[in-house]
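Working notes, beginning with the structure itself.
Here the complex is missing a single protein chain, while all its other protein chains stay put.
Per-chain residue numbering starts at 1, and chain names A and B are given in the order in which the chains are listed.
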Amino acid sequence: MTASTGEAVIETTGMSSELSPFRRFISDYCESKVAIAGAIGVLVVAFIAIFAPWLSPTNPYDLATVDIMDSRLAPGMQMMSGVTAHVGTDGMGRDMLSAMFYGLRISLGVGAMSGFVALLVGVCVGLTAAYFGGRVDMLIMRIVDLQLSFPAILIALVLLATLGKGVDKIIIALIVVQWAYFARTVRGTALVERRKEYIEAAACLALSHRRIVFRHLLPNCLPPLIVVGTVQIASAISLEATLSFLGIGLPVTEPSLGLLISNGFEYMLSGKYWISIYPGIALLFTIVSINLVGDRLRDVLNPRLER
Amino acid sequence: MSVFIIRRLLQSVVVIWVMSLLVFGGVYLIGDPIDMLINPEADQEDIDAAIRALGLDKPITEQYWFFLINAVKGDLGSSFIFNEPALQLILARMPATMELAFAALFLSIVLGIPLGMWAGLHPNSLSGRSIMTGSILGFSLPSFWVGIMFIMFFAVVLGVLPSGGRGETTEFLGLQVSFLSWKGLSYILLPAINLALFKLSLVIRLSRAGTQEVIHQDYIKFARAKGISEKRVILVHVLKNIMIPVVTILGLEFGSVIAFAVVTETVFAWPGMGKLIIESIDQLDRPVIVAYLMIIVFMFIVINLVVDILYSVLDPRVRLQDVKA
Partner (left out) sequence: MEGEIPTLAVEGLKTFFFTKLGVAQAVNGVSFTVRKGEVVGLVGESGSGKSVTGFSLIGLVDPPGRVVEGKILFRGEDLAQADEDRMRSLRGRRIAMIFQDPMMTLNPVLRIDTQMIEAVRAHEKISEGDARIRARDALVQVGIPSPDERLKAYPHQFSGGMRQRVAIATALLHKPDLIIADEPTTALDVTIQGQILHEVQKLCRETGMSLIWITHDLSVVAGLADRICVMYAGKIVEKGKISDVLDSPLHPYTNGLIGSVPSHNRRGQPLAQIPGMTPSLLNLPQGCAFHPRCPRAGASCLVEPDITEPAKSDHQVRCVNPHLETS
């Protein structure tokens, strides 16, 4: 009798539902409506960025089609070419909508590119520090700490002041700014994981360093990396926009959203708000969407908060 | 206590030395110092004279020594544009930046701690959620964009506040300040809020997290079990505990406030160091850039030192450890 009731207890206290990790992640993520909105926002922005040349009414880089007579048209007015400028034109007569689509492409491209390379660099450095420990670790982490003690904008400022303007230069600057965040994150997680038994077991099997690090250690460091990566892309886009606004980021020939805003700033006081406002809204929408996704990922992927 | 301060001072000296190596390396080794430090429009004779004056014909160790001596003496080169010692140029603009930074810091503390505590005490209320959403926005919005919006709204649409500049200043302790006159305040208000937004969001988050952690501690329950008023529980027991991390982190962030002033000053045409450095970069006025960098590094280190000491004063546990050490 006692035994049978004991079994009943075990049965009722057992797991209520068994979902695959991915399905559970998705359903956890979708618990927040704001986060769903963020994810949709990211998809929209990515879509526009990728298909900008096909979505834009005009090609803002094609100087042949840009007419100075069209400059500073208010939203809804018709340009010389007959195309309606739905959100107006800028000081050079470019259709703002097209300029924004292309600008978004550049902003997002720069952000994603620098984020990705910084992640690669950061992961390699962080894993090296965590796996080898000792002096290597100390040296690397001193550098990381020192760099992180300076604000990103300052480092980028110094680099761009020495390097000059350009898409490649700003990507380099953003990588230099960002790698340390990834390195610190990876090292932190990897140090925790390294102490766990499965790494010891892998070492006992005499697996190579490389195999242990990349096949065993790295996959377990992924969740925090995804979170940091998302947030870093948003902050890279924001930083690039800021630097371009300050006039030390991208060249005028390839305007990102930040540069478009900067160009419009001078016309704003005279009431021509659209040149600055609309790219600003696009930038905002992008950054907020990515951050909403990042915020939710942090909640969902953080094992400490698991309910 | 004094042992602790001396040890920290020594550490700071070491960091400054390392930084001097880095800056020296950056300017003299990676970059071309002739390019970096000598006006490109000077003729060959001037360039030769400058090379001798800067000791660029000497071996590298001697050059470093020269750089170090000059830096210690406060000689960081002269601006090409203004023809003034770079250091003086920057120091003259420092009070404006400092006032802006302190105003921003002040705003983030007096607004951030109450808002954050409120959000921590009422995490599921509408107000608490709104505060947290606001802080996410404060984190993610690029500050230059918010600044532009401020100008757009308050200066262009409403026309109630000036769009930029510093306006009139009042003399206070030998410095020109804005906050003592209404007119001056109207000029500093928007830039200060703009600069504060990021730190404000940070303080809100820290205070909220701190409150939520502290509120569940046994000592809060014990304080309640003593029958003291909820007001005192919050304002003394909770507040004092969250003040420590908030003040520490905010102190450490002071340097970044000064760095971010670069953006705010450019948007609002605030005549501080930040606006100067952007103009200098634009005009390739390299001695000013180098000088700005050295000053910022120095300031960072001083700030870290002050924060560490402040921290030990605030937190009795840290203080005691160092007495024992």
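In this text, a contact is a pair of C-beta atoms (placed from the backbone, for glycine too) under 8 Å apart; a residue touches a chain by one contact, two chains touch by 3 or more.
Predicted model only: the values in this text are computed from it and were never measured.
Participant: Determine which one of B:63, B:79, B:201 or B:241 touches the chain that has been left out.
Facilitator: B:241
Participant: Tell me where the left-out chain touches subunit B, residue by residue.
Facilitator: 216-230, 232, 236-237, 240-241, 244, 314-317, 320
In this text, only the chains that are shown with their structure count from here on.
Participant: Using mean C-alpha positions as chain centres, tell me how far subunit A is from subunit B in Å, no decimals.
Facilitator: The separation of the two C-alpha centroids amounts to 25 Å.
Participant: Going by the contact rule set out above, which residues of subunit A touch subunit B in the complex?
Facilitator: 146, 149-151, 153-154, 157-158, 160-162, 234, 238, 241-242, 245-248, 258, 261, 265, 268-269, 271, 273, 276-277, 280, 283-284, 287-288, 291-292, 295
Participant: Once bound in the complex, which stretches of subunit B touch subunit A?
Facilitator: Those residues of subunit B that touch subunit A are 15, 18, 26, 30-31, 136-137, 139-145, 148-149, 151-152, 155-156, 163, 252, 255-256, 259-260, 262-263, 266-267, 277-278, 281-282, 289, 293, 296, 300, 304.
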